[in-house]
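Questions regarding the structure given below will be posed in turn.
Note that one protein chain of the assembly has been removed; the remaining protein chains are unaltered in position.
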Amino acid sequence: MGGLVPGISTFAAPIDRLFMAVLIVTGVAFVLVEGILITFLVRYRHRKDRRATFIHGNRTVEATWTIVPGLMLFGLAIFQYGTWRQAKIAFPDDSGAQLVGVSANQFEWNATYPGADGRLGTADDLAAPINILHFPVGVPVIIELQSTDVIHSFFIPVLRVKQDAVPGRPVRLWFEATQSGQHELACAELCGLGHYRMRGQVTLEDPASFEAWLAELAERQAGG
Amino acid sequence: MSGTTELSFIRRYVFSTDHKVIGRQFLFTALAFFTLGGTLAMLMRTQLAWPWQEIPVIGKLLYGNSGNILAPEAYPALVTMHGTIMIFFFIIPILSGALGNFLIPLMIGARDMAFPRLNLLSYWLMVPAFLVMLSSFFVATGTAAAGWTSYVPLSALRDMIPGSEAGQTLWVISLMLVGTSSLMGAINYITTIVMLRAPGMDMFRLPMTIWALFVTAILVTFATPVLTAALILLLLDRSIGTLFFTVGAGGQAILWQHLFWFYSHPAVYIMILPAMGIASDVISTFSRKPLFGYKPMVYAIMAIAGLGFIVWGHHMFISGMNPLLGMTFMTSTMMIALPSAIKTFNWLGTLWRGDLHLTAPMLNALAFVSTFVIGGLSGVYTAATPVDIFLHDTYWIVGHIHYVLFGGSVFGVFAAVQYWFPKMFGRLMNDSWGKIHFVLTFVSFNLVFIPMFILGAYGMPRRIADPYQYEMFASLQGLNQFMTFSLYVLALTQVFFFVNVFYSLVRGKAASSNPWQANTLEWTVSSPPPHENFHKVPTVYRGPYEYSSPLVAEDWLPQDRFVDGARPPSVPERPYPAASPASD
Partner (left out) sequence: MSRRETGLLVVLGVALALAGCGGGPEPPAPSEGDQEAPQTGTTGSGTISGVINFSGTAAENEPILMDAEPICAEQYPDGAVQETVVANSNATLQNVFVYVKGGLPDREWPVSSEGVLLDQSGCRYHPHVLGIQAGQTLIIRNSDGILHNIHPMPVNNRPFNLGQPVEMDSEKSFTTPEVMIPVECDVHDWMLGYIGVLSHPFFAVSGSDGSFSISGLPAGDYVVEAWHELYGTQTLSVSVAEGGTEQIEFSYAGS
């Protein structure tokens, strides 16, 4: 998918590489299997003078095509533990990261940013307008994701992140963007009649611009 | 079994305990639901091609209340009912209900199922299930609309989407009836296969169709009750205020997913295994060659079923489930590709140096293999959890499931129907029409579903009524329109199949008992078989795939034919009580 949707997070390279690896393995398998199938269809079509070969199997061949794919599949599995750990298990430290609270509900994304105290869930938190989210580039961003009604799913394709927002079960996800730009956040879990339009507008910007935007939010909130 | 006393029309054709009649009943009702499910798909794809446009003719008929256009609450309802109907009212009934019922006693040499009245019940329990599900189309708030996966809280809380009012309750009740029917059938099949095989029909002389149906029945037995339990919990939450899935009161939304997928993952194997068995039989018959690797094929089916119980979490990688479980489920999911790969290689091995007759059933069986491979390979991407972060809930999955379900199961169904039609109805289907249907279906099917992988690679999510609201997907409308046109062609093409079926029922060429010169026991009796199947219980001397055997001049050798001289060395001598060679 790297060719179709450029990845602009630190996850993008390992995930796209893994996709490529699977593409190569499955591509070879596909060409081989379908190629052999078509070849056999042509080569062994019914001809009056031929009788099929009376054979029930072959232990060696059977063992080979059991063990080799088996090892390849198992190898593929092990190969990707690291990337999964990185994305979902090994979170960066809170201290070096930008915390953002995202609350999903029909049909909007509500982003909350820590205020001056640097902590989420306190009185000085800054609330972004509905469906507007900003994230700094080059800094790990940790999102505390939750839902207030049904299951939604936080999906930003260019960042290679997706996480279900489950009511009653706050969950964290993280990413580090590598490029600025305007992108979209899609809801990726059927959540009602407005599911198709639960669209967030994501701005990825350098830390200075990000801070400036937070300051604007603070001003607006103070009643400016 | 009583002698041929005259039964009333009702007892012979409506409330029959004859597995053949019940099998045919399942067949026609399943085919009817195939058309309904397909119609729903066409409506969905029309919306995806031209969102919110007035649909000609149908718009006024069905959507007059929302300005002749599909309303945003109607699209998820379509998606839900398409999936539900295709899975529970088409594929499972036609493979297990129709073919399982019709073929099991005939292929194992029995006169009927072990429990004929339970069999009758299992079909007639489907009728209230149909009626309840169909009635949900007529309630004011519409059908269930939370997806066939029915995730809570969307399906538990009535005001989250209109379909979660009465429609969802009806959906739950209907599926509870379907589950009960399935379970009855499964118990019957297992008992029949274990206890009623003809003398000489060892387990390892069973045709692959029977092995597949047998293992499928075991899957049904162990998995379906879990779904039924989940449905009961959901029904109680929705009706009497229990809190199983209610967040904030100690309930868990993810609990539903675990219970649902614990059934629904084995369910996908319930949907593919019979087709695999059928493919093995059809390919072997029309290659005039023994199935390559019979025992490995049997073990592969068992491995698929066994592993199938420990992979359900791969539907939940992104759900909020502990990510460590992601690693275990990913490993087991990777490994489950292996037995399917082994089966694919063995089918190729069967074709190798065969004598291939490309009849319509054979072509469909080959289409099964080629498209199932694509379906299976596309699953490897989503099994890779980091890649699944991107692909989960996108059109990649929709492409994957349709390649294994349509490419796999449905081509398997087309092969099976055309192969066993003569046995069921005493007439041949038209093979030329079958070939035309095959070519058009194969081409248009691929044109509809291959682009889904492209859409998925763009990240286009599923169940979205208007993807072009997103700038990032706006460029995909053209491709979606192409897919929609291809679907119209695919749908129209099925007319060839249905006309072939119904025309052949009345005007098809009369079929002999064994038009395909096949080896298995059902071909040793007349087409259609007499009520008691076998006048004399057959004795089985060999496996089902002894095609082109050096023992005889013909290129086929039925399982019940006694041949002087050497037995194939892999089959040991079995002493049977004074049974004379079963020659007719």
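Labels A and B are assigned to the chains in the order they are written; within every chain, residues are numbered from 1.
Just so we're on the same page, a residue touches a chain if its C-beta (ideal position, glycine included) is under 8 Å from a C-beta of that chain, and two chains touch if they have at least 3 such contacts.
Please read these numbers as outputs of a predicted model, since none were measured by experiment.
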Hidden-chain contact residue, picked from the options B:71, B:325, B:358 or B:454: B:71
Candidates B:28, B:52 or B:204 - the one touching the absent chain: B:52
Residue among A:35, A:75 or A:129 touching the omitted chain: A:129
Omitted-chain contact residue, chosen from A:26, A:66, A:106 or A:153: A:106
Residue numbers in chain B that touch the chain omitted from display: 51-52, 60-61, 64-69, 71-73, 141, 159, 161-162, 465-466, 469
Residue ranges of chain A at the interface with the undisplayed chain: 105-108, 129-132, 192-194, 196-197, 199-201, 220
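Keep in mind that, in the parts below, only the chains that are shown with their structure count from here on.
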Rounded Å distance, chain A centre to chain B centre (Cα mean): 31
Chain B residues touching chain A - in the complex, by the definition given at the top: 71-73, 75-76, 79, 146-147, 151-154, 157, 160-162, 247-248, 251-254, 287-296, 318-320, 323-324, 326-327, 330-331, 334-335, 337-338, 341-342, 344-346, 348-349, 351-358, 366, 369-370, 373-374, 377-378, 380-381, 384-387, 389-394, 454, 457-459, 461, 463-467, 469-472, 545, 547-550, 555, 570
Chain A residues within the chain B interface of the complex: 1, 4-5, 11, 14-15, 18-19, 22-23, 25-26, 29-30, 33-34, 36-37, 40-41, 44-47, 50-58, 61-62, 65-66, 69-70, 73-74, 76-77, 80-81, 83-84, 87-89, 106, 149-151, 153, 155, 157, 160-164, 166-169, 171, 183-184, 186-197, 199
